[in-house]
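Then we have subunit A:
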Amino acid sequence: MAELELDSITKVFHDGDEEIVAVDDVSLTIEDGEFLVVVGPSGCGKSTTLRMVAGLESITSGAIRLGDDVINDVKSQDRDIAMVFQSYALYPHMTVQENMSFGLEESTGLSDDEIGARVEETASTMGIGDLLERRPDELSGGQQQRVALGRSIVRDPEVFLMDEPLSNLDAKLRAQMRTELQRLQEELDVTTMYVTHDQTEAMTMGDRIAILNEGELQQISSPLECYHAPANRFVADFIGEPGMNFFDVDREGDELVSELFTYPLSDWMVDDLGDTSELVFGIRPEDVSLVDVASAEHDFEAVVEVVEPMGDENTVHLHFAGHPDSSIVASVGGLQNVSQGEELAAHIPEEAIHLFDRQTGKVLHNRRLDSEEAVDATL
Partner candidate 1 sequence: MTKPDLKDDSNDERSKGTADGGRLPRLRKRFDYHRLGLYAVLLGIVAFYLAPIEAGLVTSLKTRTGVIETLPMSPPIYGEFSTASWIAAFDTLSRGLLNSALYAVPATVISAFIGSVAAYGLTQANWKRRYKATFLALFVAGIFIPYQAVLVPVTRFWSNYAQIEGLLTPLWLLGVDRDYTDLVELMITSIAYGIPICTILFRSYYKNMNIEMIEAARLDGASLRRIYRRIVLPLSTPMFAVVLIYQFTQIWNDLLFALVLIQSTSSDAAPAVLILSGLGVSQEGMNFSLQMAGALITALPTIAVYVMFSEEFSEGLAT
Partner candidate 2 sequence: MTRNKDSVSRRRFVQASAAAAAASVAGCNGLGLDDGGRKLNLMHAFTGGDGAIAAEALFDAFREEHSDIELDLEPIGGGGNQNLDTVVANRLSNNDPPSAFANWPGKNLVKYENALGDVDDVWADNDFGDSHVDEAVELHKQGGTYRATPMASHRLNNLFYNVEAVEEAGVDPTGIDGLDALIDALDAVATETDKTPMTQAMNGTWTVTQLWAAVMQGQEGHQAYMDFIEGNGDQNAVQSAFETMAEILENYIGDDASSVDLTASNSNIINGDAAFIHQGNWAAGAFRNADNFNYEEDWGAVAFPGTENMYCLHFNSWLFPAQNPTPELSKTWLEFVGKPKAQIAYGKNKGAIPTRTDVSMDEFGPYLQDVAEDFAEVDNRPPSLQHGLAVTSDRMSALNDAISNHFTGPYDSEAAAQGFIDAV
């Protein structure tokens, strides 16, 4: 087991005369035994990063260290890294047994008996002990997924890499495998780098998550931190479903002014903002509460457009009164009765707002976490 360190790695692809920077100066460290989820929209460079770690792509600049060794120029087959692919990439002409033995045969000097024993042991841990003689095309998708995992685990590698391994499963199986993967990873305690575009997987599985966009690392921290204290507007937008509401605002003294509303700030807020006056105002839908009439200074009149009942909660799409083109989303309890066309007020608590620099996207102020109860109380 070892620590995996990415030190300012960059990947440039060439397409004709054009250079495409797929991964741009990404540095991060995965602690020994840590489960890091790399997440980002498609095309953000997450898979390329993973493939550079695997040795399947060359590194344009920067260094990758495994333990104390730089592995930039170590061939894939010598890196002692196992990878689970989106397509599972099982060898179709081999039985499950052979699929799982292959890596051990190629990368270790173990005897056939030892290999057999290890394969059987791993297979039974994975619950595929009775499938050993079957070929991949005789297996269900979930079983193939297990075999692919088993094939990686049996090698007992330094690092696990997983490239969207669950995306080919149906929703239910995916949820089930998510938990199982977490359990396995904890048991095995192997450094793991897990790539996904699915934020649910990112939030639920990782010890930490790394968020990439356009090849650049946006933030790396625990899931909750990413959620509540995003480093920039992109992270705030990307994490969370439904996504954060954003409004362009200008700060005028101790007020935030947009064409939709004017939002007075308390003194403790003003201090955080420094000189920047062009801002983006952000508020998560669950932090918006709906009240009958605008009674406080952070209440704004709004009209309900659509209500999407989800059972435990309702997602409510509204627009500010007098601004039919505007839009704000609120998540409210499933039992709160809201109907289309209803005129009411949206309460946007000051404790819960995020403010970003409109130019750089960087966060200037994140919500206060200790005011959680206060928010709830207003409901």
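How were these candidates chosen? In short, all candidates are chains of the complex that A comes from, given by their letters.
Operating definition for what follows: a contact is a pair of C-beta atoms (placed from the backbone, for glycine too) under 8 Å apart; a residue touches a chain by one contact, two chains touch by 3 or more; residues count from 1.
Since the model is a prediction, treat every value here as computed from it, not as a measurement.
Trainee: Quick check: counting C-beta contacts as defined, which of 1 or 2 touches subunit A in this complex?
Mentor: It is candidate 1 that touches subunit A.
Trainee: Help me check something: in the complex, which residues belonging to subunit A touch candidate 1?
Mentor: Residues 14-16, 54-56, 75-79, 81-83, 85-87, 89-93, 102-103, 106-108, 151, 155.
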